[in-house]
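One protein chain omitted, others in place.
The letters A and B name the chains in turn, as written, and every chain counts its residues from 1.
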Amino acid sequence: MQAIRSVIENFRASEMFHNYRRNASAVAGSGILAFFLFVVVFGPSLVAQNPYDIASLDLLDSYKPPAWMAGGDPRYLLGTDGQGRDILAGIIYGCRISLFIGLSGMFCSSVLGTLLGLLAGYYGGRLDSIIMRIADIQLSFPSMLIALFLMSAFKTGIDKILIALTAVGWVIYARTVRGSTLSEKQKEYVQAAVVAGLPNRKIILRHVLPNVLTPLIVVATIQVGSFILIEASLSFLGVGVPVTKPSLGLLIKNGFDVLFSGLWWTSVFPGAFIMLLVFGINLFGDFLRDELNPRLK
Amino acid sequence: MARPLLAVQGLKTHFHTFAGVIKAVDGVDFALGQGEIIGVVGESGGGKSVLGFSIIGLIDPPGRLEAGEIWFDGRRLDNLGEEQLRKIRGKDITMIFQDPMTSLNPLYTIQDQMEEVMKLHDNLNASQRRQRCIQLLKEVGIPEPESRLKNYPHQFSGGMRQRVIIAIALTLHPKLVIADEPTTALDVTIQAQILKMMRGLVKDHQTSLMLITHDLAVVAEMADTIIVMYCGRIVERGRNSDIIRGSRHPYTRGLLASIPKMTGHQRRLQQIPGMVPDVRSLPPGCSFAPRCEFSQDRCRAEAPRLIGVDAEHDVACHFPRER
Partner (left out) sequence: MRLLEVKNLEQRFDVSPGFLERLKFKDGRVRAERTIVHAVNGVSFHIDRGEVFGLVGESGCGKSTTAKTVVKIHPPTGGQILVKGEDITHHDYRRMLPIRKKIQMIFQDPFASLNPRQRVRDIIMEPMIFSRAVGTKGEAQDRAMDLLRRVGLGPEHADRYPHQFSGGQRQRIGIARALSVDPELVIADEPISALDVSIQAQILNLMVDLKDEFGFSYLFITHNLSVVRHISDRIGVMYLGFLIEVGTSQDIFQAPKHPYTRALLAAAPTIDGSRPIDPVEIRGEVGSTLSLPVGCCFQPRCPLAFGRCTEEHPEWVAVHPGHQVACHLFEPGSH
């Protein structure tokens, strides 16, 4: 308890917190993220309907406009889609899916990329060349292509999306970590560890790794946002999440077909939410990037 | 002395950071004549670099010149706007920085960089400029200057780069050159060459030199007058021989005594105990009192002011040591 309190105290006294409070976009960004956190955790309990439960749907309620418009129904705040599913409920569940994909994709990419970056930077030589060449090759394949290939070979599924995202997402971590590793390796505390008798494995884990993580925080934050968007595009093309677990992107697609017949709410609201989410992530990521950049000090 | 070229009175430069006010320079007075070399000595946090930057007007927010006056050649500098300062910078007052590796722009030839100053302040034509460049490079001891004009900084060694930087500083015959640790990053043998060259240039052109360094030995060999700074204030000020051989302030004495000698034998060096205090929370009274073996109650209560203990020798100490 004492430790937690001291961490919080240190944080509040720190320059970072001071800059945070004065930075409107940082506060806005984290406000948005807090909102989404709330939605994800408490959302489902606030909404009456579970949009995946087919039994609870009523086809007669289909394509109802948002509650404040003519013909709207106060039960469905943002209207309904073609199957009578509450848009708001769909969005709340969709947020969870989108965020889950964004975060897990980021997690898998970062673990794989960091590991490869550490090995490449620390050991150098052929291992480094091989890993970096694979990274270069990987970058020439847009994740779209990989996802399309995986989808056509197997069925759609969240795991396929994660594989596709990871296959492309690891590279930036590997590159960043490799650069930081090369730089930290020259530092004397690493040499001191050699002299102290540590084996390479321990040096990498105890000394190098903790010191190369900082730049990754920014990369990871921004990547969550970009993964959410990539997944949305994939879903839009029909090679994303399965229909049973719609993400925000798939919701947009579902409403796309009827967008131009005046039933705009089915696409626009999910679209607005994705925009807001990614915007919040980027605002906060910008703040982190400026704060954690030692050169600007 | 005859009207001094540079006179600084009561200068205070403070930095207003989120963690408090850093009084980097806190009440500094000194004067420098034409053709004179003044050594500004102190350790990190002493304020000597900030002093140099304050004079040439390179203090950026959150720092500002809080108080005091800077008189240069009969004009006040501290209240000038950026426009007017720019006319003086590079022409009448120039500055040399510590790191020769980063002081030059790696993307331009040295001829470009030398001519940049000329183009800003003078109206020589291209061929005159080129001649001036060659002449300057010769003066600072660069062999075969004609062939090196089109070289880039990375094609020069550290010592050579520092010579180029000095050449740039001297381009327009400035009256005052401020050198901030100009030889600290150089090897001893190169340092000796550079210092010898600088001494020669000062004599030949009657340029005044403000030499900022932590190296007492360098200052002992180069300076006519010396000021010793500690925590933003001058603790001792006087002629070279007075300071080096007859210092009266415990800090100056401590510094001199803690340097190993080249003659004789000592088992242990004399050391100044403790550490330089945090500039954000200086002790009341004399800043050096916590580390001073001679400090008494008065020292901790009242900050000492500079008083003359001899002709042209001032000490800021309530109990200056005997000679």
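Note that a contact is a pair of C-beta atoms (placed from the backbone, for glycine too) under 8 Å apart; a residue touches a chain by one contact, two chains touch by 3 or more.
For clarity, every value in this text was computed on a predicted model and none was experimentally measured.
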item	value
Residue in contact with the excluded chain [from B:L80, B:L195 or B:L282]	B:L195
Contacting the left-out chain in the complete assembly, out of B:I55, B:I110 or B:V218	B:V218
Residue among B:G47, B:G63, B:P100 or B:G159 that touches the chain left out of view	B:G159
Positions on chain B contacted by the hidden chain, ascending	43-44, 157, 159-160, 187-193, 195, 214-218, 220-221, 244, 254-256, 258-263, 266-273, 275-276
Residue numbers in chain A that touch the chain omitted from display	187-189, 191-199, 202, 206-207, 210-211
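Operating definition for what follows: only the chains that are shown with their structure count from here on.
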item	value
Chain centre separation (chain A, chain B; CA means) in Å	53
